[in-house]
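In this view, the complex is presented without one of its protein chains, the others remaining in place.
== subunit A ==
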Amino acid sequence: MSAAADARRAGALPVPPGESLLSVRDLRVQFVRRGAAPVTAVDGVSFDVGAGEILGLVGESGCGKSVTSLAVMGLLPRRSSRVSGEVRFAGRDLLTLPQQQLRDLRGRELGMVFQDPMTSLNPVLTLGTQVTEVLRRHEGMGRREARERAADLLRGVGIPDPARRLGEYPHQLSGGMRQRALIAIALACRPRLLIADEPTTALDVTIQAQVLDLLQQLVRESGTAMVLITHDLGVVAGLCDRVDVLYAGRVVESANRRDLFAAPRHRYTQGLLGSVPRTDANGKVPLTPIPGSVRDMLPWADGCAFLPRCHRGDDACRTAGIDLEPRAGADAASTPPHRARCVHPAGLDDAPGPAGAQPAGAHAVARPDGAEVRP
C-alpha cells in the first residue's frame, strides 16, 4: 500500500466500536408512480458486513437484491423511489448524508461492480481515460501519475500488457477483460466496501471462476468488506463467509455459509439448493425445481410470501409477522445465529416433504468452473 493511501486511510472515519463497517437496518425501498400503487421492492432488510468479510445476498431475479445494492450506494432515482431505514457506513447514515458527501464516498470508500461488463464501460472513450478518471477525481492525481497507477491497477487484475490496453477502446477487449477492468476501476481508490452485483453472470464459465478468484484475492488482501449479490449458489459456496437469502424483498434466512449448506431451514433456501445439480450424487438425485415464479407471491402482511410455491406450507403460514429468528437451539448457538423466517423450518419439522427435497447432509455444489466445493 502506498504512503499516500495509508495517509488517507488514517484520515478515514473510524468504525464506531461495536458496529460493523456497513450496517443496514430495516431498509425499505418503494417505487412510486403517479396513478399507481407503490411497489415495495425491498421490505425491511437488515444485514451487517465487517472489514474483510464477504456477505452473499442470494435470491431469484426480482427478489430485491440489486435494488438493495443500489439503495446502499444511493443510486436509486430520487424522484421515483422512496428509501427508508438506515444504512450506516463507518458510523454515518448514508441515506441522510448530503448528496455532495455521498458522492465523495462513492468510488473512494464505496466501490461497485456491475453485472454486465459489455455495457458498463463507456464505448467511445479509451480504457485509460476511464480508469484514470476515478483516480483524478478522488486521489487528486495528475494525468501522468494517474496513468501510471492505472497501468499498475490493470496489471493487478491480471490484464497483460496494461500500457497498451490503456490506449484501447472497450470493444477491443473481451468480456472477461472488461470485467477485470471494471473491477480495477471499482478498486482503484481502495474502497472499504465493495458491492458486486452479479459480477459473473454475463461471463462464460471459465472466466467466471477467474473473476471470482480475483475478487476473493483482492478482498482478502486489502481487508475490504464485500457484498456479493448473486443467484448462483456455486458462487456463494466458493466465496462467501455469510449468506442472506432474500425472497420478495425480505431476508428469509441468514446463516454462515457452512450452516446454510448443511442445514437449510427456510423452504425457499431448501428449494434453491434442490435446484442446483449436485456433483456428489453421481446424477442419482433428481433436480427439484421450485414450482411457479417470484410473481406468485403473497403479500408479507398476509403470511409467508413463499407460501404459494411451498410444498410444506399450510394455514399456519398465513399469519403476518413471521420473524427472522433461530429455529433450533443449535442454530441459536452458531455465531452469528442461524436465523430463518419459517413456520415449518426444514430439518426440524417432522412432516415429510417430497423425496429429494430433504436436506441430506452437506450439499456439495459445483463451482462455475466445475470444481467441487464442499462448504
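The definition used in the following text is that a residue touches a chain if its C-beta (ideal position, glycine included) is under 8 Å from a C-beta of that chain, and two chains touch if they have at least 3 such contacts; residues count from 1.
Keep in mind that, in the parts below, contacts and distances are computed from a predicted model.
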item: Chain not displayed: protein name in its UniProt record ("Heme exporter protein B", "Betaine-aldehyde dehydrogenase", "Phosphoribosylformylglycinamidine synthase subunit PurQ" or "Peptide/nickel transport system permease protein"); value: "Peptide/nickel transport system permease protein"
item: Of A:I185, A:L218, A:A263 or A:A346, the residue in touch with the unshown chain; value: A:I185
item: Per the touch definition above, residue among A:S61, A:N122, A:T206 or A:T319 touching the missing chain; value: A:N122
item: Contact footprint on subunit A, counting only the chain that is left out; value: 73, 75, 103-108, 110-112, 114, 116, 119-125, 133-134, 137-138, 169, 171-172, 182, 185-186
